[in-house]
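Right after this comes chain A.
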Amino acid sequence: MTLLDIKNVTISFGGLTAIDDLNFHVEEGEIVSVIGPNGAGKTTFFNLITGLASPDHGQINFEGESIIGLDPNEITARGIGRTFQNVRLFPQMTILENVMVAQHCRTSQKIWGPLFRTKAYKEEEALIRKNAEEVLGFFGPRLIGYRLHQPAFVLSYANRRRLEIARAMATQPRLLMLDEPVAGMNPMETAELTQLIGKLRSEWGFTIVIIEHDMRLVRDVSDRVVVLDHGVTIAQGSYDHVSTHPDVIEAYLGRSAGDK
Partner candidate 1 sequence: MYKSKKWSRGIALGVAFGLAAAACGSDAPEFEAGALGAVEVKEGESIQIRSLEAISGDVAFLGIPNDRGTALAVEDYGQIKGFDVDVGTSLDDLCSADGGQAAAQTIAADEDVVGVIGTSCSGAATAAMPLISNAGMVMISPSNTSPALTSDLEGNKGSDYNVGYYRTAHNDLFQGRGAATFAFEELGLTTAAVIHDGDPYTNGLAQAFADAFEALGGTVTTFTAVNKGDTDMTPVLTEVGAESPELLFFPIFMPEGGFIAQQVAGVPGLENVQLMGADALLTDNFMELPESEGMYFSGPDLQYGSNKSTTGKSAEDFLAAYNAKYGEEPSAAFWAHAYDATVLLLTAIDNVAVESGGSLFIDRQALRDELNKVSGVPGITGSLSCDEFGDCGAQKIALILHENSGDIAASKENVVYSYAP
Partner candidate 2 sequence: MSRSATDIDAKRSTYIGLIAGSTVVFMGLVGIGVGLNERMLIDPILSLGYLFVLTVPFVAGFVAANEVVLEGMEEPEKGSRDLLAGGIAGLAGGLVVGLFLVVLNRFDLSEWMPRWGDQLLDLFSFRQGVGLGIVISLVVGAVLGAFGGGIHVLKPEAKRLLTIVGVSVLTLAILEAVVDDFLGEIGLKSLARLLYASGGGLAFVPALIVVAIATALALGFKGKGTELKNQYDAMDEGEQKKYNTYMMFATIATAIILPIFLGKIVNELLANIGLFVLLALGLNIVVGRAGILDIGYVAFFAVGAYAMAVLTTPEAPWRLNDTFANTAFSWLPVLPWLVALPIVVVLTGFVGLLIGTPVIRMRGDYLAIVTLGFGEIIRLLFLSDWLSPTLGGSQGIRNIPGVDIGIAEVNGTDPRAVFWLVAVFVALAIYISHQLETSRIGRAWMAIREDEPVAEAMGINTVTTKLFAFVTGAVLASFSGAIFAAKVGSTFPNSFLLLVSIIILVVVIVGGMGNIPGVIVGAVVLIGILGGPKQPGLLAEFSEFKLLIYGALLVFMMLKRPEGLIPNAARTRELHLEEALQDAWLKGEKPGSDDDEAVATA
């Protein structure tokens, strides 16, 4: 079953076409990597799916329904969770709160519950807490225990990345979108996360789309790799197919000197 289906999507910012007539789809249970040089439009692509940007034209269907025009929170509620390339946690909130708040759209207690601490409220809080500890526990002992009540800003860089993934998991998505999950991590941490991403599918049942520059990760986890350049798909298929594709090599090498 096709979980996410994108057809002929175009978006441009003041003359610069970031995504040009893109077609893309993700099957249920797949892990798809999106790669491409800097400025290829990868993050814009994520923003389009999660509602932070609206396409000029084209279709984006999730579970067969169009999600264009929905607010980001509604899209999250439909079941798309994401992380951000430049790690955007809620730094003053504790680690636990960061993950608890992500279950906002799965919970419903409004005024009376919190005010009078009703039974329903307490049960819901307990469930939120349980879910939160569960997703945090996924990363081993790093984010739990005494850490739960520390504000997020004390975390190391790698842990911030992990917490961000945990937070996305806590929104209980069907499609999990990870924007450069291992950027800035050392090889050991990368290897560990590679393994965990595999588990995210096998144990948690998420369908996953990843943007990544780290080719080892891409190679190890992806069922399918899509290469974007200048907002256009220049190749897609298995890692091996893509990594030897001449256009891809040109896209990376040909301009790598002028890039960044």
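Selection rule: all candidates are chains of the complex that A comes from, given by their letters.
As a working rule, contacts are C-beta pairs under 8 Å (C-beta built on N, C-alpha and C of every residue); 3 or more make two chains touch, one makes a residue touch a chain; residues count from 1.
What you see is a predicted model; the values in this text were computed from it and never measured.
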| item | value |
| --- | --- |
| Interface partner of chain A in the complex, by touch - 1 or 2 | 2 |
| Chain A - residues contacting candidate 2, complex | 50-52, 71-74, 76-77, 82, 84, 88-93, 97, 100-107, 109-111, 113-115, 117, 121, 124-125, 128, 142, 150-151, 153-159, 167-168, 171, 184-186, 189 |
